[in-house]
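Read through the structure below, which is laid out as structure tokens, and then see the notes.
Apart from one protein chain that is not included, each protein chain of the complex appears where it belongs.
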Amino acid sequence: MIKKILIANRGEIACRIIRACNEMSIKAVAVYSDVDVDSPHVLMADQAVNIGSANPSESYLNFDKIINAAKETGADAIHPGYGFLSENGAFAQYVKESDLIFIGPEADTIKSMGDKAESKQMMFEAGVPTIPGSDGELVGNIDSIARDIGYPLMVKAAAGGGGKGMRVVRNEGELDSSIEAAKNEARNSFGNDTLILEKFLDNPRHIEVQILGDKNGNIVHLYERECSIQRRHQKIIEESPSPAITNKFRKKMGEAAVKAAKAANYSNAGTVEFLYQEGEFYFLEMNTRLQVEHGVTEMVCGIDIVKWQIRVAQGESLTFSQKDIKQRGHSIECRIYAEDPSRGFLPTPGFIRKMILPEGPGVRNDVGVSEAQEITSSYDPLLAKLVVWDSDRGSAIQRMDLALSNFVILGLITNQPFLRDIMKNESFQKASFSTNFIDENFKDWDFPALDPQVLALALLSSKASQAQISSSAESYSPWSNNRGWRQGV
Amino acid sequence: MIKKILIANRGEIACRIIRACNEMSIKAVAVYSDVDVDSPHVLMADQAVNIGSANPSESYLNFDKIINAAKETGADAIHPGYGFLSENGAFAQYVKESDLIFIGPEADTIKSMGDKAESKQMMFEAGVPTIPGSDGELVGNIDSIARDIGYPLMVKAAAGGGGKGMRVVRNEGELDSSIEAAKNEARNSFGNDTLILEKFLDNPRHIEVQILGDKNGNIVHLYERECSIQRRHQKIIEESPSPAITNKFRKKMGEAAVKAAKAANYSNAGTVEFLYQEGEFYFLEMNTRLQVEHGVTEMVCGIDIVKWQIRVAQGESLTFSQKDIKQRGHSIECRIYAEDPSRGFLPTPGFIRKMILPEGPGVRNDVGVSEAQEITSSYDPLLAKLVVWDSDRGSAIQRMDLALSNFVILGLITNQPFLRDIMKNESFQKASFSTNFIDENFKDWDFPALDPQVLALALLSSKASQAQISSSAESYSPWSNNRGWRQGV
Amino acid sequence: MDKITLGSNSYMSKLRRSGSEFTLSVNGETFAGTYSKKSNGAIEVSMNDTNSIGFSEKNGNEIYVFLNGVNYVLKRESGVLKDNAFEEESRDTVLSPITGKLLDKKVESGDLVSKGDVVVILEAMKMEHRLKAPRDGKLSKLTLAQIGDQIKEGELMFELEEE
Partner (left out) sequence: MDKITLGSNSYMSKLRRSGSEFTLSVNGETFAGTYSKKSNGAIEVSMNDTNSIGFSEKNGNEIYVFLNGVNYVLKRESGVLKDNAFEEESRDTVLSPITGKLLDKKVESGDLVSKGDVVVILEAMKMEHRLKAPRDGKLSKLTLAQIGDQIKEGELMFELEEE
């Protein structure tokens, strides 16, 4: 049985995992970089260890510092959260070799799923739908390969990334010139002009399925999440169930995800991401870790995913099977980011001068920051996840809008006003959207014109009290010596 | 369709109802007494009307002031919450005669259920188990009546109340002297020595069933709540489901409650309270209103009781039937009171200098107070209801203990430390308790001996900043003129 | 020397600070520790190899503390001499345990009362509180407040003549 877990992460997800540990009577060890000394995850943990400077490679990404902190504090397991080392197969292996339990799938699984080509091939062989394409290097009769895949399609540099060497081909007439252009661009960008062809989905939804497996071969899915509302290819609003699919289709996707997980010999929590368009779905990738948006699944299925991660990591079997898992009602998550939606979602560091969270029935706050905290530019700008549940999608949207309107945060620009506008958007309310939703509906979003009352209130404001402004950096800190820290019993 | 609701209440339940209105796009009108001018329910509402002085009979209990406020603001319905006018049949009738919708059952139902003898008789006739007794005035062969009921039994003044003229009779030998004593006491106290005999339950549980009915004759139950943890006959901890009963028994109680509600021609939300002992349950009373502890049922059944109260009040039919209602997981509520558990639960007014609410998965805060608020001695000392949900009772207890331990409230004595001790109590954890639980386990409860760290922190404290101490009473208030108040759009 | 009281326990305490260090004496025992203030107003205390973070505010003779998951309201008497610190409350004097309203006076000044007799009834937060005679005796003092008047916690309600 696990007695003490080191959480190799920070922010809201570290807090989330510490809570689960506390509730399971497991001690929680936080690690923190210099700038995070007063962060909530440090204050919530039973012990905390300073692991270096703000630069992630010297702290949250540093294998040895994390393993050493675990050894020093007598932890017997490491939970990587999401991001940082969570999908690093070498780290998972190193944890195991250090005689610690890695709370996640096996290192080999992480590695295979991390290689996009290998994972796609594995899923294709397992019979999971993948995006039709030229199956490797484009040779032979290109016209006929293209016809087999069907238009529109995408020509891509095999070595590519970042949109370079990529062309959408709408019809046969565009094929030759697009291949020529992509080839040139690929040669110039990557020194390699190998191309592949793939079906192009111009209006897809991003729908993913939550997977949970134990070490005894039991794998279930916890149904799907709709994650199409994205900006810059990053999700900002997620919900469960997806309003786009029927129950029959839902079952089919769930079964495909379980098939994918079985093919990958999966244990612990994971997510199979699909693209969905016009009644077809295609494997996109598998995330071998806890997902940011796991909360909406927990609300709808009534299963605590983090607690189950810990249980299966210590060898326990799932106590339920697929037929026991039921979706109930509807859950939506909004990610509250320190970013400016009127300027391309630029991150906006600052100092949280005041924060009041929404409360009430069906409202869940997963928060990683607190009042009087400096939000630095060192890390991801995610401040909090606001999750609501209600009996149906319409009610959940209204609950979310009310909760957002009760979310007070002063001291930095956040996407809160933007999220409220999305809740009021008709296409969102009708669930008629794809991953292009933000571009199509909010391309030139600006903050609203000001009511004179706002200006009056602004000009009536007084300076914050000195206490709130004072920086925490100068205060005496027991952690600066890299000492362990224990909260009294 | 209801467009605007006046909430004839204050505190957390007024806030709860205002939230439901907001989510249903219904305008909410708050009423408030002079001392409540800065209370959260006033600030949350779309409009607020001052209805008089702190004395309830001049404000929250005053029929005309409330009806006038509804008329002035153009409200079309009144929600009474719990307490105050919620079980006043004459008020319900007055609301109806004023051409307003009363959000609750019919006035006649409220009146019959408010008369303890009438309601018991009605339930007995409907075939709902009632506590065996002498069915009215005690005449004839008392010994044989007593033998029929069985010992222990209770002799009670028919006109009684407050424990006067009441004797527990353990065996036949005590009968005559107890009757004599009760008679004298009854005569002295009430000028009426009529007695009744009733079976005495020495170790009962208080289990109640939530009822929901529409105006079209559909009545369902939302299963039971266990409410045995009481001090001074007032609940402080409630949970659902009850850990005391089997599923078969649960069904039986639910059916009895529906039978009771049908006998009373019930619509809207209500609660049938039972006493349970040794495999038998007995009708205690019916509460014809929303219950304080409705939240635990909402968490377990996934049904928003307040929203349904509003829907059925405007004539909508229930969209689900009994078979659709399922209990899932376990929910516990702790009532956070301004009271001193070391001094007989005396109320402890004060000023809330700091309040930080617990957050995270499965945690719900129903709060009626805020930081920098004066808690006066004018009203009930309930500050907040902390509700948690988890997959099973053991996990829910651990979640509640963690949530309580994250509930910061400075400035007045609360029962928070006492509630934490209950969560750690073995009998509570084993669900082995009756309504005598507090007396049996915490009769001489005292605050814990202090760790030197607490004393150090106490002596390191500094005075609160002036801003926090300043009273709100002197500030300019737009409400003092009894004007309506509108929050900007 | 301060006398700090919580429930039925009292602690003769003294704290001396020097920079971020302090010495605490409690009922004769001495502890050394360090402390620091956090940006959110919390205070971190390090004592006996244990670090804890909590909140603490004082107001008049009350100190409010949150530490390790428990909220405390402590009473403080400053400058108390150690000798008379633990004196018992008199059985002859009855103070109001609450802030509330005077609902009724059941006897008059000078009356004889028996142990358990109700002398005054107070009301706060919708509940009645009956203050009873702690022993048999003669009522030498009774509150001059009128029925309906506000009463403060700690206000003298009545006194019995000395035995």
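Letters A, B and C name the chains as they come in the text, with residue numbers starting at 1 for each one.
In this section, a residue touches a chain if its C-beta (ideal position, glycine included) is under 8 Å from a C-beta of that chain, and two chains touch if they have at least 3 such contacts.
Fair warning: this is a prediction, and the values are worked out from it, not measured in the lab.
Touch partners of the unshown chain, restricted to the chains that are shown, please.
A, B
Which one touches the absent chain: A:100, A:409, A:422 or A:438?
Spelled out, the listed residue whose C-beta touches the missing chain is A:409.
Which of A:58, A:255, A:280 or A:380 sits in contact with the chain that's absent?
Only one listed residue reaches the unshown chain, and that is A:380.
Residues on subunit B that touch the omitted chain in the whole complex?
Subunit B touches the chain not shown through residues 38, 43, 370-374, 467, 470-472, 475-478, 485-489.
Which subunit A residues touch the hidden chain?
338, 342-343, 346-349, 351, 353-354, 377-381, 404-414, 416-417, 420, 446-464, 469
Rule of thumb we're sticking to: only the chains that are shown with their structure count from here on.
Which two chains does the highest number of contacting C-beta pairs join?
B-C
Go ahead and note the Å separation of the Cα centroids belonging to subunit B and subunit C.
So the centre of subunit B lies 31 Å away from the centre of subunit C.
Quick one: report the Å distance separating subunit A from subunit C, using the average Cα coordinate of each chain.
52
Distance-wise, how many Å sit between the C-alpha centres of subunit A and subunit B, to the nearest whole number?
Subunit A and subunit B have C-alpha centres separated by 41 Å.
Mind pulling the residue numbers of subunit C that touch at least two other chains?
35, 50, 52, 67-68
Any chance you could list the residues of subunit A touching two or more other chains?
Only 467, 488 qualify.
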